[in-house]
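Excluded from the complex is one protein chain; the other protein chains are retained at their positions.
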Amino acid sequence: MSETSNIRELKNVLEVALLTSHQPLSLDDMLRLFAERMERATLRMLLDELRQDWAERTMELVQVASGYRFQAREEYTTYLMRLNPEKQAKYSRAVMETLAIIAYRQPVTRGDIEEIRGVTVNPNVMRQLQERDWVDVVGQREVPGRPSLYATTKHFLDDFNLRSLAELPPMEAFVQTEI
Amino acid sequence: MSETSNIRELKNVLEVALLTSHQPLSLDDMLRLFAERMERATLRMLLDELRQDWAERTMELVQVASGYRFQAREEYTTYLMRLNPEKQAKYSRAVMETLAIIAYRQPVTRGDIEEIRGVTVNPNVMRQLQERDWVDVVGQREVPGRPSLYATTKHFLDDFNLRSLAELPPMEAFVQTEI
Partner (left out) sequence: MTETISQGLAKIKGEAFTALPRDLYIPPDALEVYLDAFEGPLDLLLYLIRKHNLDILDIPMADLTRQYMVYVEKMRAIKLELAGDYLLMSAMLIEIKSRMLLPKPTEIVEEDDPRAELVRRLMEYEAIKLVAQRLDEMPKVGDGTHVASAYFQHISLIKPPEVSLNDLTEAWRHVLKRASHFQHHKVGRAELSVREHMSMILRRLKSERMLEFTQLFDVASDGIPKLVVCFLAILELAREGLLRITQQQAFSPIYVQINGDE
């Protein structure tokens, strides 16, 4: 018995997934949506149809390096900029600590970060770091759930005026004096 | 000269803004989208139409404490959960009970929470709730030591799909079991 009876329903699942995802979805990601096996060719065809369904609408389905995403058509940018999502002038302590852990311990999973900080990682924190293009996903750890591995980006090094991570201040001094 | 020539166009702008915003948009946010002045009543009417346009579709336009947002219809949850098998770590009972006390008895001090739960509040519990932005300090009680008073945030209501505290599940009185 098929859980998704028809093409319309399959496309709907893809549409929902793409509209609610914080980051582009790869073909592999999208294949995981369905309990049943799907050919990559079928998936590509569905995505193509979905793109056409939205051809006259507000968002467009585009393909970028790491996968597919819906994005606002350019003509709406002027409006959206007015929204001015009042970015806070400072990152929270959670954001900075998470960034520090990723910088010093990469590649790490969300679980690793939680273990080190002792608190759950707020999805918003990861989003802020990814939006700023300081952190991205470099792979999955091969354990149940295949958690994403996060690492800092080149852009992070640029913004902090570093040529490589080796230029980050070493921590020996702190640890010894501190505890 | 009107920049948005017709209702269709106005609704499109709202649709794009709501689909790309990570957080709910208030009426004031949405009024900022348009260069021209718009009545709140007009905006409400447009939102209502937009909700109807999506009535048969994958996402629904809902209203929560801090505004409006599009979210995936419940029937897609099963699919979407497969996308992130990396489950959000569950909060402990201590965290959830503390949250419940703050939600239902706010504003409360740590002492109040300890009195109700009969155990000391672990500072880590408060930290988790504050980091998630579900709880914050709204003042001090004017007693010796001036302990902080905690309350839930708008963000808490948003995350729990609530428009106000009045929508919290009702507290049940103690039930004598038959077993």
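Observations on the structure shown:
Letters A and B name the chains as they come in the text, with residue numbers starting at 1 for each one.
Here, a contact is a pair of C-beta atoms (placed from the backbone, for glycine too) under 8 Å apart; a residue touches a chain by one contact, two chains touch by 3 or more.
In this text the structure is predicted, and so the values were computed from the model without any measurement.
As for the chain not pictured, it touches chain A at residues 16, 18-22, 59, 65, 69-72, 74, 76-77, 80-81, 84-91, 93, 96-97, 99-101, 103-107, 116-118, 123, 132, 138-143, 146, 149, 151-152, 159-162, 164-166, 168-172, 174-175, 178-179. Mapped onto chain B, the footprint of the missing chain covers residues 16, 18-22, 59, 69-72, 74, 76-77, 80-81, 88, 90-91, 93-94, 96-97, 99-101, 103-104, 115-120, 158-161, 168-169, 171-174, 176-177, 179.
FYI, only the chains that are shown with their structure count from here on.
Taking each chain's centre as the average of its CA atoms, chain A and chain B sit 22 Å apart.
Within the complex formed with chain B, the chain A residues making contact are 12-13, 15-17, 19-22, 25, 29, 32-35, 57-59, 70-73, 76, 79-80, 82-85, 92, 94, 109-111, 114, 118-120, 122-124, 127, 144-148.
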